[in-house]
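Heads up, one of the protein chains got dropped from this complex, but the rest are sitting where they should.
Order of writing sets the chain letters: A, B and C. Residues in each chain are counted from 1.
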Amino acid sequence: MSSTIGRLYRVTTFGESHCRGVGAVIDGCPPKLQLTEGDIQPQLDRRRPGQSDLTTPRDEADQVTILSGTENGLTLGTPIALLVHNKDQKLGDYAEMQKTPRPSHADYTYQMKYGIRASSGGGRSSAREAIGRVAAGAIAEKILQSAYGVEIVAWVSSVGTVRADNVNMQSVARMDVDQNIVRCPDTSTAKSMEDLIREVSDAKDSIGGTISCVCRNLPAGWGEPVFDKLEARLAQAMLSIPATKGFEIGSGFQGSQMRGSEHNDPFVQKGNRLGTSTNYSGGVQGGISNGEPVCFRVAFKPVATIGLSQKTVDFEGNETVLEAKGRHDPCVLPRAVPIVESMVALVFADLALIQKSREAS
Amino acid sequence: MSSTIGRLYRVTTFGESHCRGVGAVIDGCPPKLQLTEGDIQPQLDRRRPGQSDLTTPRDEADQVTILSGTENGLTLGTPIALLVHNKDQKLGDYAEMQKTPRPSHADYTYQMKYGIRASSGGGRSSAREAIGRVAAGAIAEKILQSAYGVEIVAWVSSVGTVRADNVNMQSVARMDVDQNIVRCPDTSTAKSMEDLIREVSDAKDSIGGTISCVCRNLPAGWGEPVFDKLEARLAQAMLSIPATKGFEIGSGFQGSQMRGSEHNDPFVQKGNRLGTSTNYSGGVQGGISNGEPVCFRVAFKPVATIGLSQKTVDFEGNETVLEAKGRHDPCVLPRAVPIVESMVALVFADLALIQKSREAS
Amino acid sequence: MSSTIGRLYRVTTFGESHCRGVGAVIDGCPPKLQLTEGDIQPQLDRRRPGQSDLTTPRDEADQVTILSGTENGLTLGTPIALLVHNKDQKLGDYAEMQKTPRPSHADYTYQMKYGIRASSGGGRSSAREAIGRVAAGAIAEKILQSAYGVEIVAWVSSVGTVRADNVNMQSVARMDVDQNIVRCPDTSTAKSMEDLIREVSDAKDSIGGTISCVCRNLPAGWGEPVFDKLEARLAQAMLSIPATKGFEIGSGFQGSQMRGSEHNDPFVQKGNRLGTSTNYSGGVQGGISNGEPVCFRVAFKPVATIGLSQKTVDFEGNETVLEAKGRHDPCVLPRAVPIVESMVALVFADLALIQKSREAS
Partner (left out) sequence: MSSTIGRLYRVTTFGESHCRGVGAVIDGCPPKLQLTEGDIQPQLDRRRPGQSDLTTPRDEADQVTILSGTENGLTLGTPIALLVHNKDQKLGDYAEMQKTPRPSHADYTYQMKYGIRASSGGGRSSAREAIGRVAAGAIAEKILQSAYGVEIVAWVSSVGTVRADNVNMQSVARMDVDQNIVRCPDTSTAKSMEDLIREVSDAKDSIGGTISCVCRNLPAGWGEPVFDKLEARLAQAMLSIPATKGFEIGSGFQGSQMRGSEHNDPFVQKGNRLGTSTNYSGGVQGGISNGEPVCFRVAFKPVATIGLSQKTVDFEGNETVLEAKGRHDPCVLPRAVPIVESMVALVFADLALIQKSREAS
């Protein structure tokens, strides 16, 4: 297991769906930051299930507790442990799952890797694992906002083939994103997405999509060539989120079809700094932020758990048919928005601290 | 700078284009592996410029020397230092570049990050930085081949909008890839790619593209949830390669448009193991290899250096026009193929050793 | 803050004396190990205050809870989070301390480092910080015992100038150590130590001492040259324990006065392996275990908190006199024994896993 990320802002997450709790320990949070549970809870609330009839109806309160590292509402510079209790620790009705690995779940690979697996399936591949990330990310975001004014805004940019292409990267705000239950700031497209998700849900199926993210007000200079380039660290962070299958920054895959003469971003004077007139680079050159907005997109596959029956084989190789019981999330995208934002914040907080160690004292 | 990658197979690269040499130190290579320079040179030869009239004509011999870590053709388990001398250490005619950051190069960001930059431009963003990666990757590949029979094959799957879609993932071999100068195993498409590159070159422009890669014979169980999931580590490795803008594994961005009922990979018995009948997952579930081929794709932007004149501003903000002199590589894709393979090998060698520490002794 | 130790068996501790709780997250514990709180509690009980009238009388139950990483009494291979609640979270009567840094405490250095400090003083320099280490170490010890039969036994080998020199390194057991309250297996010396501690306690003073430790049944081959040599990692681990001032292995400082002809350990055949007839090396050569017992000694300074009045200056530089109120631990040595054992176990579990990754599969 490798549950720690970051070099100076180091986050270790723990917990699976049916143990006592999930959470994180943050080692390296700067001292004297104002911090209470109230700074963390909002992003957890955006992640939790049961926010709308589009997502899984199980109500999980997910109240976070700060166990250590603060006093009188200020960080001490010492490790901050965060805990969210699991409500339901009963090991449920997973008998069938014990016999048959669910297609495209982690049941099989966890078994092959560890020789054991949580009775609820893939253990740490549970959606609840993200709680630790989101909590730690909320703190990272507070650091970035207070020290640099960094803004991180993610939204659902496509569900299936329904795409929202008209989002203003310069101005889109989290408030715009939250104005509808699919978390797409393009209102008319949001309606189409919602319709599609309902249709898929009725069909006992699931659907994938993409999340886009823009990060504004980064100073130039973040990112550590060559292996911890800003985009390399972002890519790792995004592909560590369950169900992700792709990452692209700036022009991305589309840019691979372009010519240098159109793709190059010419420099222009912007106030008292150099900027670029286009931003095909996505805010990064040579692995280092250039002061323009960092923009990227993440692909999510459709959720593996579906109500439709599936032909597969059990661990012994015998053919069988699986059918998921209960209601399930037909589309994780709306709830994954805060997870994407949190992972970005974890990466940037770390890169910011590393760069700070380099600056003239 | 963060020039080290890996936890147990740890590689540190060094060098920029105009210093005495470039190379790598590998810490953690298993002992008693047969190894001489002859195992490393072939991949370096595939990377070096001047292989065909399509790539930059500067001839760089790039002969590697093993400085340490072997004796009598066997590894000792101690650090293996690899060195390739730079031929041309003269600091050339970069006067103009000192005044004006080249659009979409790393000149500007290196200056902002370090307060200094190599006179040849972005220093470690030089193409020669990859030499250390390729050398270290060749050794990693030998480990993977000898211990597990792993095969890693990458190829140019698109140049601009010319795509090679008919490549057999089960059988494509490096020999097939090298049968033409664009390194595309689909011969007729290769011809179109070559034509396109020549046209772009004549226009003093550059063009992007994608590289696809398949990795066969991985055992199930590699990858370390949650932050060092196999796909997360691959994504980081790929996005650390200069000029990359995107990464997708398995169904990738296309998969985000699918429904769970089509995307889920049903299990089937394959010989004495479980396999899947489709492979939208790309060989990985929950961040852990499942025994199916790992397939992914990487997007490269067009090279930033072009002969066409470009309007931009200098460091002072004064408008100016840049025009690159000499001949330049219109398309880096063919030479990036061994770099992609090497970075994959670095990731897998590390994950293999970590998993080995977990297996019952 | 650097609260993580280890590369494959990675432990992160958290918590200070007046927050909600203290604990640890263990990332990398092998799967399928039998584990319940009952495996951890005994060492915590040996560490906690109030075990005898020699140690601080505050009763702290220190019951550990496993929050994650196990199911049905077996480890899952996922992070194991351990939590011990702090009973007393009231921020006490530390007003004077806020004005005046206590001599030889960490009040001053924490303030200088972080610009803030816990109102109870040095925050993570609190004795309660060790709880996370001891809990994580108990699990490490179980791994080492079950997989290798490793035995780790530490004891108080001196208090002030009272030394216990007659302890049989081949046979001394934890049971022998625990037969008296000073944790010295040499019974007659133990009595003298106890008398000395009482005398010091009556004088409202404190006293230092040393702890010795022997580790038996390590296989040859543990330790990672050059910077993670077995003795280097042990030295780091020991000097990370509060109040330690020295570490020596094998012949130690005494060995620096010897000649090679007496100090060299000749090889002899021992059963089916090579051993040595003497063990001045302390079980390690070139940073790697040689199969002989690993023996080392740790120096602890006298506790800084004393009842006697002390002349010093406050943060403003004004002269003042400090006098600690209440009863305090005159000698931490007996309670530090399980901490030493735990830190050894953390180091060895990590080195064992790393070496396992190297062994032929």
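Heads up, the rule we're going with is that a contact is a pair of C-beta atoms (placed from the backbone, for glycine too) under 8 Å apart; a residue touches a chain by one contact, two chains touch by 3 or more.
Owing to the predicted nature of the structure, the values given are computational and were not obtained by experimental measurement.
Of the listed positions C:Asp45, C:Asp178 or C:Asp228, the one in contact with the omitted chain in the full complex is C:Asp228. Here one chain is not drawn; of C:Thr189, C:Ser289 or C:Ser342, the residue touching it is C:Ser289. Within the full complex, the residue among B:Pro79, B:Pro219 or B:Gly275 touching the omitted chain is B:Pro79. Among C:Thr13, C:Asn86 or C:Ser342, only C:Thr13 touches the chain left out of the display.
Interface with the hidden chain, as seen from chain C, comprises residues 1-5, 7, 13, 101, 103-106, 108-110, 112-115, 122, 124-125, 129, 158, 160-161, 200, 205-210, 220-221, 223-229, 231-240, 242, 244-253, 255-261, 263-269, 274, 276, 280-282, 284-291, 299-306, 308, 310-313, 315, 317, 354-355, 358, 360.
Think of the hidden chain as still there; on chain B it touches residues 1-4, 10, 12-16, 18-23, 25, 27-28, 31-32, 65-72, 74, 76-81, 83, 91, 113-119, 123-124. Contacts to the hidden chain, counted on chain A, fall at residues 7-8, 30-31, 77-78, 147, 225, 353-354, 356-359, 361.
FYI, only the chains that are shown with their structure count from here on.
When chain A is laid over chain B using CA atoms, the rotation angle comes to 180 degrees (nearest 5).
Averaged C-alpha coordinates put the centre of chain A at 39 Å from the centre of chain C.
For the pair chain A and chain B, the distance between C-alpha centroids works out to 26 Å.
Work out the mean CA point of chain B and of chain C, and you get 46 Å between them.
Counting only residues that touch two or more partner chains, chain C has 31, 77-78.
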